[in-house]
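Let me begin by presenting the structure, written as structure tokens, before commenting on it.
Note that this complex is displayed minus one protein chain, with the remaining chains in position.
On to subunit A.
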Amino acid sequence: MATVFGAALVKDKSGMLTIHEEYSPPKLVWKSIDSSINVPIIEIPLDRITNLQATKPSSAKMMLNVITKENETAAPKKNVFAFTHRPTMDNIKGALQQIVARKKTSIQAAQQSISEGGSNTATPSGAPGTPQAQLQQQQAQQQQQQQIVVDDEFLSNLLDSKRLLKNHALQQKVLIENKQLMSTFQEAVMNNGLDPTEFWNTRIHLLRSYAIQHNQRKGPYNVLSTIKPVASSDNQVDVSVTREKIHAIFEQYPIVRKAYDDNVPKLSEGDFWSRFFSSKLFRKLRGEKNYNKVRGDIILDKYLYYDPDFTDDIQGDEDEIGKNKKQKTNEHIDKFIDVFANEEDVSAKYGNAPDMTMRYDKDQDMVSILRDMNRLSKNMLSNATKDKDETLEEEEHEKEDQLAFSDLEEKETTEYNELKVNSNLNIAANLLEKNGAKIDKLQYSKFISNMKSYFDEELDLAETYESEESKKQILEASKEISAAVKLNSKQSRQSWQISKLQGLDSMQMLSSSASSASSSTNITAANNSGNNGAFPTPNSPPIPNASSGSQQDEIIPDFPVPLLENLRLTHSTSIEFLRHFWLHFSSGSKHQVGTLQKLYNSLQKSHQRVDAILKQIEDNPKLCMKAKEVMGPLINSLDKAIQKYEAELYKQANNDNTPNNGLTHKSENNNSSSLNTSFVKTTT
């Protein structure tokens, strides 16, 4: 980046105005051109600037007023520069604005890093480069690795089913995040005495996935891409960087650490970062394409030309970096993948031309960005899996793998297990066995004979609609179809609303297709018999509307919300009990007897709850019917489970040589009466 300078007049004396950014703080210096006159040099340290004024672009005069303050209490001092060339002035003005903005930012950044770093240290990661800091870093890494091991152990412990069942804190968290589960839990466990272990036993997968979800560690990510300088209204660049981010930047971009080490004692911490975020270096490392078009930063941008893989091994003095650069170009590149080598042996004229990354002479900036990104990815990966050192053999093997054309290799064929399907099972059952018995054979023969003469005479298609009965039934059919569509549209209201949003009234579509269909039938019919106006079309295209469930609508409007909620809760609780019931019922374990009995009681209570709700709405037959319909499957399931249990109980009691034994056993239970009544039910 070139130093910004330009001709400017101070008190009618011409001179040269220069901004020296390499100093910290940067300086604005004006020197008279005419050395014969003794005009004092004006030097303005730019951290003193409090205000900047310039004449409007429309004005003929071109003046720049730089207002400075010696210190907080001093009176502002004006420094007026006059220009003869507006672009010169604008250039200087722009540079000053940026520096002033950076200054403000750096103050903020410094404050932030102080507050975040706490009392420990204001500089991120100690002062990297110093032996002490290196030690600190090593310790930190070790700690991190230990943490990983601990985490793994911790996780495998965590995922163990038994431990999951004991982890009440985890269970609580899951419940808090899942409201529906919470209400089931409250109903089934808290209100109806289901054993919480029972409850969780069927939901271990939930606990497990929650535990995994919340114990995942974040891998490394391209930290610079997450930093987005925002230009605020007052020409200020707002950047927020946390200590962690700074640490990550150093880890991922050794070059930044190098720059930091080189400059920070000279520059202030905050100044370094604000310079960094407005530098070309920052933009390039972030992977921006047009990094060269920004003004950049004179101090940090020289690091653009350093080896980005700069590491601690090479002590950072300028000469050595130069050497390193040379080394880099002499580096041995495998001929097989050497793009430069390709140039010597061009097999096809445009072989690599379409792929910009493979061209040696095009858009170096772009390629170098890509390389940077690749390098970064490599760094991140190698940081992520710091596993054992590869042996030479493995390395060799890896190299071979890289060079192999894997896409040219033969594909492995999938092997299948042959299933020998018993085709005897795939035969249709004989219909006569099932249906034939009750049929009057004589009538049947007559019917078949009659059928054989169906088409002896010309078929009059008009007969489909001419009779009164046909007309009536066609009308009924049309009503039925409309009703089905209405019902289905209500049931899929979501999809309905979507289609409505898309500006298409699906019912109109249907009715138009329906009417076009019936009109074409009319043509056929007319051809046939000359009769017009044959088919009754649906009276008026019914347009179902989510809100207008009124008129002659057969569908009962939606349930009142509290009732619906009530039904839902009862439903989910009952399902919960059913689930556990079948689980234990099927286990065949003697140890489950007690649990099973409790569950049986819970099922009966569930049944009573359903009945109670239905009873509540008895006075509204329509609603009651609808509720019965939606709860039907649940009632069936409950009945089935209860019935199964009772049948089993009855059977086992009867098989027992001393049936009384069973009864006494049961009478210990306070629910014996209900059991006895159910016995009556099953036996009758």
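For this structure, a couple of remarks:
As a working rule, a residue touches a chain if its C-beta (ideal position, glycine included) is under 8 Å from a C-beta of that chain, and two chains touch if they have at least 3 such contacts; residues count from 1.
Everything that follows uses one rule, which is that contacts and distances are computed from a predicted model.
One chain of the complex is hidden; its UniProt record names it "General transcription and DNA repair factor IIH subunit TFB4", one of "ERF1 methyltransferase catalytic subunit MTQ2", "General transcription and DNA repair factor IIH subunit TFB4", "NADPH:adrenodoxin oxidoreductase" or "Geranylgeranyl transferase type-2 subunit beta".
The chain omitted from view is touched by exactly one of A:30, A:83, A:210 or A:645, namely A:645.
If you put the hidden chain back, the residue from A:339, A:459, A:612 or A:625 that touches it is A:459. Touching the missing chain, out of A:162, A:179, A:411 or A:441, is residue A:441. Residues touching the missing chain, restricted to subunit A, are 419-422, 425-432, 434-436, 439, 441, 443-445, 447-449, 451-452, 454-461, 463-465, 467, 469-470, 472-478, 480-485, 487-489, 492, 495-496, 499, 502-504, 506-507, 509-510, 513-514, 516-518, 520-521, 523-525, 527-529, 535, 585-590, 592-593, 596-597, 600, 644-645, 648-649, 651-653, 655-656, 661-662, 665-666, 675 (touch as defined at the top).
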